[in-house]
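Here the complex is missing one protein chain, while the rest keep their positions.
Moving on, here comes chain A:
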Amino acid sequence: MHMLKIDNLHARVEGKEILKGLSLAVKPGEVHAIMGPNGAGKSTLGNVLAGRDGYEVTEGSVTFDGRDLLALEPEERAAVGVFLAFQYPVEIPGVNNTYFLRAALNAQRKFRGEAELDSMRFLKLVREKLKVMQISDELLHRAVNEGFSGGEKKRNEIFQMAVLEPKLAILDETDSGLDIDALKQVAEGVNALRSPDRSFVIVTHYQRLLDYIEPDFVHVLAGGRIVESGDKNLALKLEEQGYAWLADTHPELRKADLAGAPA
């Protein structure tokens, strides 16, 4: 049984078609890495799955746990277990981090018909997760992401994920802009959350994150579609050879589709 099934997905942003028939199937517990050159549609995929305004699906379907995911509002997608770790987490001055997270968790629980957590039980939960993520609780007293360093923002994303315990986590270039220590911390956080019931879709431009989070599958997204799938060795091949070789087996891809080589 698939947790997530994306079938022939076409999506437009500002009138321009970015996803052109993307298909992907993810089972519970699996970790899928999606790599691809710049402009392939990697971030579009995450935004479409999370339900961001301005991303128009013109064809295809996305099924999550048997539901039509595209019919749900962003907050409903979160409540049924979809989490997007943002490439650029937003700073929200005036909204306290802890307050925000508790409001989010309780809104999700309410949607699922579960009892809301009072502040005592919530704080207990938060303390446990802080330990796992090695985040100082000073972060909790600040406004959401306000004045956070790049690394702190990304760790805060993973921390939110730890508290919200989604079924499916989509990491949108979470590794971008991180130094090696921050990258390791993020990877450790993700690895601590791996479980047979939880799946990950890790969208990345670079192979190096996959040194620390070992994927079950690696896919190449180019020209708005998955054009190649394999195991972790595919990532290594991309690291060595770039994307240009894909033109041999996929003559329909234009040169521009494969332009952005991984570093």
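Keep in mind that, in the parts below, a residue touches a chain if its C-beta (ideal position, glycine included) is under 8 Å from a C-beta of that chain, and two chains touch if they have at least 3 such contacts; residues count from 1.
We adopt the following convention: contacts and distances are computed from a predicted model.
A single chain of the complex does not appear, and UniProt lists its protein name as "Fe-S cluster assembly protein SufD", one of "Peptide ABC transporter permease", "Fe-S cluster assembly protein SufD", "Hydrolase" or "2Fe-2S ferredoxin". In the complete complex, the hidden chain is touched by one of A:73, A:138, A:179 or A:240, namely A:73.
Only one residue from A:95, A:180 or A:244 touches the chain missing from this view: A:95. Listed for chain A, the residues touching the missing chain in the whole complex are 50-53, 73-75, 77-79, 83-84, 86, 89-90, 92-95, 100-101, 103-105, 107-108, 111, 143-144, 160, 164.
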